[in-house]
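Yeah, one chain of the complex is gone here, protein chain that is, but the others are all in their spots.
After this line comes chain A, so read on.
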Amino acid sequence: MTNLTRTQQFAASAIEKLTNLGLGVGLRSQHYPYIMSHLEHGTSLGVDWFEIISENYIDNHGYGRYVLDKLKEQYPLVMHGVSMNIGSSDPINFEYLGKLKELGEFVKPQLISDHLCWTGLAGLNSHDLLPMPLNDESLQHVINRVDQVQDFLERPLVLENPSTYLEFQHSTLTESAFFCELVKATGCGMLLDVNNVFVSSFNHGFDAEQFIRQLPHEHIVQIHLAGPSDCKDCLIDTHDQPVPAKVWQLYQLAQRLTGGKSTLLEWDANIPSFPELVEELNKAKLVLAGYIPEQETVTNTSALSTPIVNERLDAAHHIMPKRVELEQ
């Protein structure tokens, strides 16, 4: 047995052992004051766990890192990245991976995830989650790279299905078939974003429920929820709206098929107050009890695809005034 195979087996076994963390939200700097005040007073925030955007905390020695340090003492954390560039034909960026691993040693997350996509080429970065051609060549390419990443991180990698707006002519595999082959070959996990399934299914005209039924359920370790925007001719993944009824239906199906997995609500633009966010998240409990909230997809014809979750350093917390202090 080669080391690589051991890594793959280790990854698959580690994925199986991940527990359901319950209901969580993404950590956003706009909520630092509320969160810190609750942490200091030891009062509940009303969520079970938090997901952080890894890149916002790598090389960040400011207040965000301080918040993270306090938060990890009281809540389970998960690291979710946007820059691994796992599908790119560029070489793997081991400098980035080193920093990711270092952050992982500090955060001690339950898992580390990123997206099945590419973000840049030839050393340039689009800071977008770009779609992959899905065929045998790209599958083998991603398998090789996931193996290398898992070897390096010494832990399983979890990959999310992104929202996509185009499909390549030379794609020969469905995204669900791609994921099935990928997890089988590498032992990696899957983060199922049901909002992304909703968006992509609308944009490409496939059946969202059938897609979810075809996924490797035993490898799904987390589920993402979010609200997209309806641009009339397409859906855009904006993370700036309440979760629509159709996404809740997909969530209900996914939870049933997977046996219950950690749930995360993403909200990255027009961010509501923390209590409002928790209120939206708690609708998941109603959904699991059989009730689907009535919520239409919100129309916004000028929407931009997934906003970059960039930590707002200037408004990061309550002790940081908007204005700098001029001392003279």
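Keep in mind that, in the parts below, a contact is a pair of C-beta atoms (placed from the backbone, for glycine too) under 8 Å apart; a residue touches a chain by one contact, two chains touch by 3 or more; residues count from 1.
Everything that follows uses one rule, which is that contacts and distances are computed from a predicted model.
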{"item": "Identity of the absent chain, which is to be given by its UniProt protein name, from \"GMC family oxidoreductase\", \"Putative DNA-binding domain-containing protein\", \"FtsX-like permease family protein\" or \"Two-component system response regulator\"", "value": "\"Putative DNA-binding domain-containing protein\""}
{"item": "Contact with the hidden chain (one of A:10, A:34, A:66 or A:152)", "value": "A:66"}
{"item": "Chain A, residues in touch with the chain not shown (by the definition above)", "value": "55-56, 58-63, 66, 83, 85, 88-89, 93, 96, 118-128, 130, 133, 137-138, 141, 165-170, 203-205, 233-234, 236, 304-305, 307-308, 310, 312-314, 316-317, 319-328"}
